[in-house]
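Complex shown without one protein chain; remaining protein chains in place.
Showing subunit A:
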């Protein structure tokens, strides 16, 4: 018992240190604990996100309203509301590995990571707090890997989905009608699907190759090979920046060994700049690696999946030659606050997203079920406050 007490106090001291340090490094910081970890964080409105569990059997889908204090710009001091509100919730039969909100609707589409089929959910309105399953969409082909999903505003609502480069299709949600099919000769597992405009989308594969196609034409897609040198046994994740204020559309590809390559969407074969990131550990699972462009900070990317931290990098400082770079900022909160005892797998980040409007606000989720909302401070402006 003595030992236990001592350890607890040491842990408390460690926490005190981190929190005191955090006074300078974060503007806002909120720490929540869900019953189960989530691999998805998806915006459903300006103030709400969806999360969902990924355990083998039953799981919950929750729509959470972010703390009101975060949004109270005037008289922020008078707002004491700093909790997540569970505005809607529902139950799933299987894991949720991918979840996409269809913009302009109260509809989300999920995939369980075990086959190509999709589940369609109604998030519910003001009259009910229950999320209900409303239908499903069959995958184009039987697949053992899960589907990626992309959605954009459209009436009637449609989703682009597929598990491999050979089975990507656009499906109308209500009728289940197939509106478009991507024709490729390859059959690579997909790492992501993204719309870059109303009809142009990017399908990226784990081997680093990228297809660009237009859902309006049946013309063959444009294929870009993996960044050179290829042949490395790494997996690649990708994100495209589509924010209007940024110059052109940039693509960042991140390998499971921590190499990040930025290219112009119009010239994916070329390298605009690149860097070897300061990843402390190899990813626990290569598929967990994730990279996102900051929607409001030109050239900033966030990276997670290598252990328990979310890192922020500024690609503007990178060069076409591969160089080692340090992160501009690291959110280590999930590791520091984790009470997991030794022996188990260390905490790793399962998902993270940028707030679409607030420049430096991110949400991150970890394998211990923690979800953090944090507004970080740019290092060189810290003492100016």
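Convention: a residue touches a chain if its C-beta (ideal position, glycine included) is under 8 Å from a C-beta of that chain, and two chains touch if they have at least 3 such contacts; residues count from 1.
The rule we apply is simple: contacts and distances are computed from a predicted model.
Per the UniProt record, the absent chain's protein name among "Integrator complex subunit 11", "Electron transfer flavoprotein subunit beta", "CASP-like protein" or "DNA polymerase epsilon subunit 3" is "Integrator complex subunit 11".
Here one chain is not drawn; of A:128, A:178 or A:319, the residue touching it is A:128. Which of A:84, A:121 or A:329 touches the hidden chain is settled by the complete complex: it is A:84. Annotation for subunit A: contacts to the undisplayed chain at residues 15-17, 19-20, 22-23, 29-35, 58, 60, 64, 67, 75, 77-91, 127-131, 337, 385.
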